[in-house]
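Got a structure for you, questions after.
Apart from one protein chain that is not included, each protein chain of the complex appears where it belongs.
Chains: A and B, in written order; residue numbering restarts at 1 for each.
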Amino acid sequence: MRARARIARKVPGAIPVFALGLVVIAALGGDWLAPYDPGAQDLANTAMPPSGAHWLGTDDLGRDVLSRLVSGARIALLGPAVVAIGVAVLATVIGLLAGYRGGWVDSAIMRGVDLVYAVPPLLVAIVVVGVFGGGYPLAIGVLIALSVPADVRMVRSAVLAQRNLAYVESARTVGVGRGRILFTHLLPNVLPTVVANLLLTFVSALVGLAALAFLGLGVGTGAPDWGRMLAENKGMLDLNPAAMAAPAVLITVVAASVTLIGDRVYDRMAARGRDVGRA
Amino acid sequence: MYILAFLGKRLFAAAVTLLVTSFVVFSLLAASPGSPEQTLLGSRPPTPELIAAIRARYHLDDPFLSRFWQWLGDVVQMDFGRSVRSGQPVTDMLSERLDVTLALGVYAFLLVLVIAVPAGLSAGIRRGSVLDRGVTLTALVGVSAPPFAVGLLLLTVFGVGLGWFPVFGAGEGFAGRVEHLTLPAVTMAVAGVAIVARQTRAAALDVATKDFVTFAEARGLPRSVVLGRYALRNSALPVITSAGLVLAMSLTGAVLVESTFALPGLGSLLVESVSTKDIPVVQGLALLTAALMIGVNLVVDLCYLGLDPRVRHSGGA
Partner (left out) sequence: MLDVRELTVHDGRSRPLVRGVSFSVGPGETVGLVGESGSGKSLTARALVSLLPPGLRAGGSALLAGKELVGAKGLRGVRGHAVSLLMQDPFTMLNPLTTIGTHILESLPGRGSRAEVLRRLAEVGITDPAVAARFPFQLSGGMRQRVALAAALAKDPGLLIADEPTTALDVTTQAEVLALLRRLQVERQMGLVLITHDLRVARSACDRVLVMYAGALVESAPSGELDKPAHPYTSGLLRSVPSATHRQPVLLGIPGSVPAAADVADRCPFADRCTWVEDACTDHAPPLVDLGDRSTACRRHDEIDLGHVGDDDVDPTVRVAVGDTLLDVVDVVKTYRSTGFRPTSFTALEGVSLHVTEGESLAVVGESGSGKTTLARTVLGLTDATEGRITLGGVDVTSYRRLRKAQRAQARRLVQCVFQDPYSSLNPAHTIGYALTEALRQRTATDLATEVDELLDLVGLPTSYAKRLPAALSGGQRQRVAIARALAVRPRLLVCDEPVAALDVSVQAQVLEVLRKANRELGIALLFITHDLAVARQVTDRVVVMHRGRIVEHGPTAEVLDAPTHPYTARLVASIPGTAPRTGGETHVAQ
């Protein structure tokens, strides 16, 4: 973890925050900010390259690409956010429990975790969503379920690293209750790991959900979705490359921004508790 | 003795994992919507003879567990049944599609090793330099870049824009293969390069601060010995682990990359089979993936065994 590059600090820190800020504004504003109705077709102007009227051109149904991107921002951020928060909450509770309780509770949890740990979430999501056809909610469920184990491992090992430190044992000897030790002593010191993982999960969920949509397994057709747009606009690569390049760039920029921010947040939070376990 | 115990332990664990995985994979048929015979029928007309044949072939009249054992017995003999869609044996379909994915995977993995390890090492050695910052920032972005987005962008720029590489197909012959698979392999390698380069840099940084490296220099050992026997060998373990991870994940990558570039490999086969609910093919692919991952992990363990005497002498405890 120490090796987590400190370079993020050297990148002008504002760039990822600014980029993400724009996307968040788009997500909040939604259709209200979009220059055109994202669903409105204009069959007279299909697959037009970028122009003054349509900054990113139109797709093969004549819909405005920029408007569809803006309108898709909300779902693009919401899904990964649900996954990330769900995973963080579940993994933290389970990881704290396993790490601090130890004994059979720990063994039972870790057996399960070991079994599922190496399973690639996206691959399973593709199979499950494809075969069962559950769409977006099922995809989110699968991603949460399969991302939790890796996070449980990290939280647990962070807890194990703290559990036998003198400050925890002192609190035990003073007579502080188990719940209090878990939530007021261990949790604040495990938090950097949790937050860093939360942002990493967000990124992989963003990529994963977009991939499902790209493969035609995510949200239904019609609704503007970045991954879906990639697949839809792939066919007109030679007519309006921007229609496909724009969502690709956008997904990459959001993913990279969140990763960079996560890296810095971790560094800053870890620096605060720097000297725990220094000896 | 320890080595045998270590190997035995790992092989046993691998067998258990495979068994559990195959059970889950088998249950896919029972759990998929609709009755098993409907699923296995696919779009064929439901004649009584055909249904009876399917029931017999898949032992559908037996209890669940005994069906599982029979299925497992077939699987061990590399028989996954027939594709619902094409009626072809699943094994044939897999081997037909294997070579594209294999070529793609090997190509991408070579790219990862050739680019990531030197980049990570030089970044680690010249910590804080422009090179280091460049490598770290690129790696950070690369880790988070979605393969399909990268693939489509590469396609736009190098395929359509500059026309350097073909946009479609897997190519014939070695040269054609390489030409056709370059963009897909680069796409697939991006995340891997980022992961391995980060690990290598971290390992190089970590080992440089170790007492044993300082002590080696203080004794006046030649630079080649300090770099090779001390720095490289000690930083090899985390790098191997991350390389194994990248290799194990390559099938996920293959799914996205093959779909992006319309390549006839195992990844696109999975997407086709999943969307047509061709369960036997999906089962075959899932087991193949599991076997690949378990195999890679075993190889990584063997590398540890060869490199680290502590593992060799303590049974990997």
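As a convention for this text, contacts are C-beta pairs under 8 Å (C-beta built on N, C-alpha and C of every residue); 3 or more make two chains touch, one makes a residue touch a chain.
Note that this is a predicted model, so its numbers are computed, not measured.
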Touching the absent chain when the full complex is considered, from A:A40, A:V93 or A:A166: A:A166
Contact residue for the chain not shown (choose from A:S147, A:N189 or A:S257): A:N189
Residues from subunit A at the interface with the omitted partner, ascending: 165-167, 169-176, 184-185, 188-189, 272-279
Residue ranges of subunit B at the interface with the undisplayed chain: 5, 9, 127, 208-212, 214-223, 225, 229-230, 233-234, 307-310, 313, 315, 317
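Everything that follows uses one rule, which is that only the chains that are shown with their structure count from here on.
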Residues of subunit B that touch subunit A when the two form their complex: 17, 20, 28, 31-33, 132-133, 136-137, 139-141, 143-150, 152-153, 155-156, 160-161, 167, 198, 201-203, 205-206, 248-249, 251-252, 255-256, 259, 270-271, 274-275, 277, 279, 282, 286, 289, 293, 297
Subunit B partner contacts - residues on subunit A that touch it in the complex: 2-5, 7-8, 10-11, 115, 118, 120, 122-123, 126-127, 130-133, 203, 206-207, 210-211, 214-217, 227, 230, 234, 237-238, 241, 244-245, 247-249, 251-252, 255-256, 258-260, 263
